[in-house]
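For this view, one protein chain was removed and the others were kept in their places.
Presenting chain A:
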Amino acid sequence: MSKFRNLLVCTALASLAAAPALAEKLGLGRPALPEEIAAWDVDVSPDGAGLPPGSGSVADGEVLFSENCAVCHGEFAEGVDNWPKLAGGDGTLAREDPLKTVGSYWPYLSTVWDYVHRTMPFGGAQTLSDDEVYAIVAYILYSNYLVDDEFVLSQENFLEVEMPNAGGFIVDDRDGVEVPRFSQPPCMNDCKDSVGITMRAAVLDVTPDETAAGETASEAVQVAVAETTVPAAASAPDPALVAQGEKVFRECAACHRIGEGATHRVGPILTGVYMRAAAQAEGFRYSPAMTEAGEGGLLWDQTTLDAYLERPADVVPRGRMSFRGLSEPGDREAVIAYLRSFSE
């Protein structure tokens, strides 16, 4: 090892010599304007620094939560599928499989406000107004039984809310607790009397099947080849538009899958949706409103898809798709072309 240690020393010296030494500023970049700082510097600290003026009630929050959040987090913040549960878990942290929610785990309310404000809803970040964020945070507190149903959260009373697990954290103590314990000279021979296998991964059998993944990849390649060699039919959507639509579809991909091997996610599979009646994807649990619309004759053609993608609630009121809509007509045209490319 000593040979390596010497080499290390040499390397360290060499890298010191190679590091650029700057005597003074280079004058690169430009001063940030106050408007630019205001647009990006929106983080909120535990002491409330960074919170904008505003307020929102539990009652308003309930409606907003249902429209924007419930699709993943559940109507009562109880979580859908593998999406995070935001409520419950009180008293579970010391138990097996603790349930970590805003109520049971998060130490600071500022973190909830900050995260909802800049990152939620999933696929529509930074679309909520400050008052809406206050209301949604108020509802999350209510769903954790931390405030009553009359509660209104505001910049003024923000710091009065007590988070149950605020005292539940310690700063990393590994240096004191673990490092000395794990820095003993290790045993090299006859370190234990016997060794036995106590648990096997094959018994659980939760490892993804590699062959299956490999075949899917090969199929994808074949499909791509086929698409480039088969001449497009006269009525087929413009490939450039389809490619553009594929990019726009990223906004949809938070909840929808399309094409070979697609499965239902938060939203239904969209393969074949173009020129099909609404609520027809097999095995998906549609909202009563969407099922009703399908039975009432709603067909997903250019016109109806365009209207639905612009403002979902105008076409199917009380549907579950919590998407703000695509305001750009060009984006809608492109994404419809992309959907068409998966309809035969």
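Just so we're on the same page, contacts are C-beta pairs under 8 Å (C-beta built on N, C-alpha and C of every residue); 3 or more make two chains touch, one makes a residue touch a chain; residues count from 1.
Everything that follows uses one rule, which is that contacts and distances are computed from a predicted model.
*Asks:* Any idea which of "Sulfur dehydrogenase subunit SoxC", "Peptide/nickel transport system permease protein", "Aminotransferase V" or "beta-galactosidase" UniProt assigns to the chain that's been left out?
*Replies:* Matching "Sulfur dehydrogenase subunit SoxC", "Peptide/nickel transport system permease protein", "Aminotransferase V" or "beta-galactosidase" to the record, the invisible chain is "Sulfur dehydrogenase subunit SoxC".
*Asks:* In the complete assembly, which of A:E178, A:E260 or A:E295 touches the absent chain?
*Replies:* Selected residue, touching the omitted chain: A:E178.
*Asks:* Please identify, in ascending order, the residues of chain A that touch the omitted chain?
*Replies:* Output for chain A: 1, 4, 7-8, 11, 18-20, 22, 25-26, 28-32, 36-37, 40-41, 43-47, 72, 81-83, 93-98, 100, 102, 105-108, 110-111, 114-115, 118-119, 122-123, 125-126, 168-174, 177-179, 181-192, 194-202, 204, 206-208, 210-211, 213-215, 217-219, 247, 250, 253-254, 265-266.
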